[in-house]
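All protein chains but one are shown at their positions in the complex.
After this line comes chain A, so read on.
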Amino acid sequence: SAPCPQWPYCRQRCSYCNFNKYVVPVVDEAAVRACLVREARTLLRLSQVQRWVLGGILGGSGPFGACPQPPHPLPYSITSVFFGGGTPSLASPRTIAAVLEAAVGTAHLPAGAEVTLEANPSSAGSSRLAGFRAAGVNRLSIGVQSLDDAELRLLGREHTAAEAWGAVEAARGLFPGRTSIDLLFGLPGQSCGAWARGLEVALGLCDDHVSLYQLTLERGTALAGKVWGGALPTPPQDLLADMYQTARAMLVAAGFRHYEVSNFARKGALSTHNLSYWRAEQYIGVGPGAHGRFVPRGEGGCSREARVQALEPDAWMREVQSRGHGTRRRVVLSPLEQLEEVLALGLRTDEGITHERWGHFSPHLSLEAAFGAPGEAEALQQQGWLVLDGG
């Protein structure tokens, strides 16, 4: 399984972000750390899965991922860990280390398991990054977003293009081949040409993994307010689609595999952790607002549950302190809901949904039986939107 610890704090609010994050003057890091450790232990015991991903708190999400492992004295094995946020790079390496130690003490974390930390260029100086590496982090995902200062200001980012450049270079030195960058496109007023030029510059900087996100205007954000209020232009649908196609062509030409709608990797540098989401594997969310999907075998459960931790950090901490975890919502997913998730997520990847994985969730109805019959799925196949190949 894949734990995803969330660090919910940020230094400032980006103009486009509606994630669950908190900008507070002082964080009682020791208390947060203790709670993360405690919740990670509790949930890891509860899940008891053999393959899992732990993702979580330090401001983020991410699974502690689990892969098939050779037999081991500890019954459970973690395939990957993802520290998401918030801005988990604001946490101290000590906190990261403590969570990882807790994971190792509760389950098996193989030596080569992917441990990713989301980082902002402004909190990713060489020495900090070295500290994270020493704590056990072996992959970095840097929120570059843009390499244009005007665009960064529009997005309300804390860093400049030069700082981003420096942070990525430092990260590549410490995590060679395991540094990913995030880029945003579809900014109000951005032209396709400007986006292509920006991407060209980013290609000269990046390592072997790039995530491309189209800017989504979310209700309640400053940027959406400006666009909907008419102060900034709404990017037209066709332009956005052209930007995406342009980027895809450029990245593929640069040797990247388009392995998921938003993700590109070369030299096999796919994100193990994120793949576990798209393959509908189990993951455990740790920290305020973290989401998880797992079977709570530790309490005798046998159904996959969707779980959400308390959103607000103080409330979450109180709950962890009193109950050992801050799970606010647990919903048992019906077989149909699980299959819907398998489909919706699997179809985001270039590998699609394998017959094996489908069979795992749907032992009695094969892919052919579900989608080979005349109907909407058949029409989609005829139009080339869907491919159903032999098992």
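Keep in mind that, in the parts below, a contact is a pair of C-beta atoms (placed from the backbone, for glycine too) under 8 Å apart; a residue touches a chain by one contact, two chains touch by 3 or more; residues count from 1.
Operating definition for what follows: contacts and distances are computed from a predicted model.
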Could you tell me which of "mannose-1-phosphate guanylyltransferase", "GUF1 factor", "glyoxylate reductase (NADP(+))" or "AP-2 complex subunit alpha" is the UniProt name of the chain missing from the displayed complex? "GUF1 factor"
Option from A:L129, A:L187 or A:A290 whose C-beta touches the chain left out: A:A290
Among A:Q6, A:T106 or A:S146, which one is in touch with the chain left out? A:Q6
Where A:V201, A:A222, A:L240 or A:L388 are the choices, the one touching the absent chain is A:L240
Among A:V27, A:L205 or A:A306, which residue is in contact with the omitted chain in the full complex? A:A306
For chain A, which residues touch the unseen chain? 4, 6, 19-20, 55-56, 60-63, 82, 84, 182, 186, 211-214, 216, 237-238, 240-241, 244, 261-262, 277, 283, 285, 290-293, 306, 308, 337, 340-341, 344-345, 348, 379-380, 383, 385
